[in-house]
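Here the structure is laid out as structure tokens; the discussion comes afterwards.
Note that one protein chain of the assembly has been removed; the remaining protein chains are unaltered in position.
Then we have chain A:
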């Protein structure tokens, strides 16, 4: 496939860009294989034309052509005088609804141009082949390809554990991805269990995701494991090796907890399809707790409903509250946080080992294990620690980002495997940051960047569904890592929380509904002006650093229409100086 075939009109003059709350601007619109660009006309204010919009086409979730303008043929009969002028100037409007939730409008002179731009954008944004995506073409001069990919190897994490205990080993049983296609090459397992046992245990777990170590709690030596559901099936199968693997985790008379992220009912019903959950009889030392968490389609629908409610600024108070409620988003936030707290509580207070799984073990499982670590482990609350956590618990652990983040809240496409599990995780982390404003080294800005980059990015970090796929696509050889960009000193500064002080304690959040808040910085980012809040944050920054340098430019939606490299909002991450 050639991109050029998809681009019917490459350039249109006199296009007007508007974005709610900001003055519209006119300029020349260009469409390239991966970007929509709008440069303002030079001379307007006696200056050079500047790039006002630098939009990664992958970021476009839905393209809507304005019916009113395109429907001139029908409406001209009823309202002729008004419509005639429209035909004469023949102006089309395209609404671009982006995956990062912003909504842009382009008024394009010329009906044909308008239709062409719309269909090209649609076609280019729905290219599904990973290798055709922008990260494979992005070549910033300031960065070397390999940097960043080796920042957080599992070996490092393992060495930390090995320095505390010899009970665990690094196994390469999955070295060629044949045991489990969604696991990375290396996993951490009990030292007493050999690879043959692992191979057999893997066959007893959905997708081969046998129990592996997710987190080692240094304070008391307890561990958190994760896996997928056991394949108990209707005939109540057992697997000696799986039982062995799990009991190898517990010392002598210790007991452990299994947190199943499905209801007891759902877990039982899963047997019909060959799945199930660990029966007491075969795993006598493990106590099962069921904490149903929503996943898949209902979660995606929740996200869509919430965004819909946020976008309607005319809602009455009652309608708003009832829509907020019926979206159920905050209930999902509460559910995820409570379950993570439960996991953390089992380890910290009961001093017990735990195993977390749902069905596939790639969604709610990771949500719980990753969140519990942020709550328990101060190292995960630093900027590098958090990146390491994401790398370990989401990317390498095989969260299918490609499927889950194919579409965001606006898409009209038929839903397949989309679900904002990772966004829910980010929201929960934001809630933690809100309740413990000094305990996270990073700020909201970082969470927003992560949200954007999971849906559309010029970096390869969130591409594909698993390490296996990333290997096949040579992602690490051919694309840049998000971390190398984020960790440049100039970027790093924007993502640091000025109030951070190391807090060795467990951060137990309140999960009462009165304590949870809508993440306005994300869901209302493009809808309401945050100027005064941003200025206040800049002031806090100034007070804290108390230094002579001018306050940072704000993180919000301001500066939307200038300097593509500095402007955070419309452009995607500093692509202005690319070759």
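FYI, contacts are C-beta pairs under 8 Å (C-beta built on N, C-alpha and C of every residue); 3 or more make two chains touch, one makes a residue touch a chain; residues count from 1.
Following the convention adopted for this analysis, contacts and distances are computed from a predicted model.
Taking the options "Myotubularin phosphatase domain-containing protein", "Glycoprotein-N-acetylgalactosamine 3-beta-galactosyltransferase 1", "Isocitrate dehydrogenase [NAD] subunit, mitochondrial" or "DELLA protein" in turn, only "Myotubularin phosphatase domain-containing protein" matches the UniProt protein name of the chain that is not displayed. Within the whole complex, the absent chain has one touching residue among A:262, A:295, A:328 or A:357, and that is A:328.
For the options A:129, A:163, A:281 or A:514, the residue in contact with the chain missing from this view is A:514. Those residues of chain A that touch the chain absent from the view are 310, 313-322, 324-325, 328, 330-331, 333-334, 434-439, 499, 507-508, 510, 512-518, 520, 524, 527-529, 532-533, 535-536, 539-540, 543-544, 546.
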